[in-house]
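One protein chain omitted, others in place.
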Amino acid sequence: MALDRSDVEKIAHLARLGLNDADIPRTTEALNSILGLIDQMQAVDTTGIEPLAHPLEASQRLRVDAVTEINHRDTYQAIAPAVQDGLYLVPKVLD
Amino acid sequence: MQWEVVIGLEIHTQLTTQSKIFSGSATTFGSEPNTQASLVDLGMPGTLPVLNKEAVQMAVKFGLAIDAEIGQHNVFARKNYFYPDLPKGYQISQMELPIVGKGHLDITLEDGTIKRIGVTRAHLEEDAGKSLHEDYSGMTGIDLNRAGTPLLEIVSEPDMRSAKEAVAYVKAMHALVRYLGICDGNMAEGSLRCDCNVSIRPKGQVEYGTRCEIKNVNSFRFIEKAINSEIQRQIDLIEDGGKVIQQTRLYDPNTNETRAMRSKEEANDYRYFPDPDLLPVIIEDAFLEQTRATLPELPPQKRERFQSQFGLSLYDASVLASSREQADFFEKVVSISGDAKLAANWVMVELGSLLNKQGVEIDESPVSAEQLGGMLLRIKDNTISGKIAKMVFEGMANGEGSADEIIDQRGLKQVTDSGAIESMLDDVLAANAEQVEQYRAADEAKRGKMFGFFVGQAMKASKGKANPGQVNELLKRKLEG
């Protein structure tokens, strides 16, 4: 099931990637080539196999509930594209 | 058409941990913007989450309290979407394997009956930051202090059938998390927030109607109003031949209406998958038992004990048990005064209306449990009457001191010396000789009302201090005589 232009536009929107119109055919072709490779997986019989998310199958370590961080706002915001009054600025958000 | 309302709720409770769920930042409310946003909270490249043990323990505590299955192998997943208050572009949450599975909570309805509401699941997740819409050079400001605050999202079954039931459920849940000490319940600060899923269906129909979700309602009153306005909207829509479309809506208290959220117009595809930066959380049996041992007595048990131990009615018992602070206050008053019914009455009625008037919670009550208990002792030993007690109570509320001090300073001690009462009554009767004549001439049926007049005059003359029982008895004798 090859992707078409509108599929690629939908995926690009989901991933918030602005594609140039001119690039879409090439991108579509490349994605279809990759999906062709991936689809070879479908032939594998995995009935009864548990998915493996982490190679070592360890369990989560828990952190003691303690405040260990102090305010570094000025340092962290020195690398931000737009700030005012300690806030990060973005174009108007509607809710 | 008869409509049946179906309501399910998602309650987000901020857990009262010191630090965030995946970082060592403080969770204090109201700090300067972005001063509690660490590298992890900001989603800085290369940073990784480490899970807070206390958040896990609190979730387990909650699960045990609602008699739920505990997910002893639970998994964090990423919920992917773009929003400026979500720094990583995904929220760490739980999807397939939550920490708390199926449980239930009992609520007391207005008619005193108890209804069991199913809890589908409860899962741990991180809170998002806040968007501030005041004008910052025409832009929105983002504060990430709240980002990463631990949340327990409690999802109910669609078991509620009216806005009132929904409110009763939220109140019961509010009380429970406060009982457990896992959430401060401060709805104004957003510590407990509610999403309401509302649908309607013709009475008798088995299938559910299409539901709408009202996001982020933040007070008991608004929950009731928002649900009722949404029910009415859906009924009007369907009865006008329209169809309910599944959507996310916001409640506007100013217009008492819900409206569709613009930012949620497109259907989201959250692409959940297990967070590879976190490993499965394993809850060992020992941890479970250790947590169980820390559980306090919960509202249902407390309610039953209040009924059996103190002989309270189901209604009084459930009202008093509904909050931990109120129940503790009540029990302290009982332990001082030794009279549970009197204590229940004073805590629920007089204290209740005082708190209501002042708009404060019981833990900030201007009259302490010690003060109230001390006053009840004086009612019981006949030092003051119930009527005088209200004056004393007022005095305590005004900060005039203990009941004994107020009785003493204002000279409110009840007069029980029969000689003194008799001479006072003689004066009253002499001053009202005409009425005494009329009384004596009247028949039995009319005398009742007229007797009240003399009692009133007598109490007035004694400034309310004469013992009412004695006044009644002596007055009757004198009038007969």
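In this document, chain identifiers A and B correspond to the written order of the chains, with residue numbering beginning at 1 in each.
To be clear about the criterion, a contact is a pair of C-beta atoms (placed from the backbone, for glycine too) under 8 Å apart; a residue touches a chain by one contact, two chains touch by 3 or more.
One rule holds for everything that comes next: contacts and distances are computed from a predicted model.
Colleague: Given the options "Stage V sporulation protein AC", "Spermidine/putrescine import ATP-binding protein PotA", "Branched-chain amino acid ABC transporter permease" or "Glutamyl-tRNA(Gln) amidotransferase subunit A", which would UniProt use as the protein name of the unshown chain?
Modeller: "Glutamyl-tRNA(Gln) amidotransferase subunit A"
Colleague: Looking at the full complex, which residue from B:82, B:315 or B:453 touches the chain that isn't shown here?
Modeller: B:82
Colleague: Of B:26, B:51, B:151 or B:196, which sits in contact with the chain we cannot see?
Modeller: Considering the complete complex, B:51 is the one touching the chain left out.
Colleague: Suppose we count only contacts with the excluded chain; which residues of subunit B make the list?
Modeller: Residue positions of subunit B that touch the missing chain: 39, 42-51, 78, 80, 82, 84, 87-90, 142, 269, 271-273, 276-279.
Colleague: In the full complex, which residues of subunit A touch the absent chain?
Modeller: Its contact residues with the unshown chain are 3, 8, 11-20, 23, 27, 30-31, 33-42, 44, 46, 49-56, 58, 60-61, 63, 72, 75-76, 78-82, 88, 90-93.
Operating definition for what follows: only the chains that are shown with their structure count from here on.
Colleague: Based only on mean CA positions, could you tell me how far subunit A sits from subunit B in angstrom?
Modeller: Centres of subunit A and subunit B (C-alpha means) sit 41 Å apart.
Colleague: Contact residues on subunit A for subunit B in the complex?
Modeller: Touching subunit B: residues 14, 16, 53-54, 58-69, 71-73, 76-77, 82, 84-95 of subunit A.
Colleague: Would you pull the subunit B residues touching subunit A in the complex into a rising list?
Modeller: Residue list for subunit B touching subunit A: 17-19, 23-26, 32-39, 42, 44, 50-56, 82, 84, 131-133, 136-144, 250, 261-263, 269, 271, 274, 276, 278-282.
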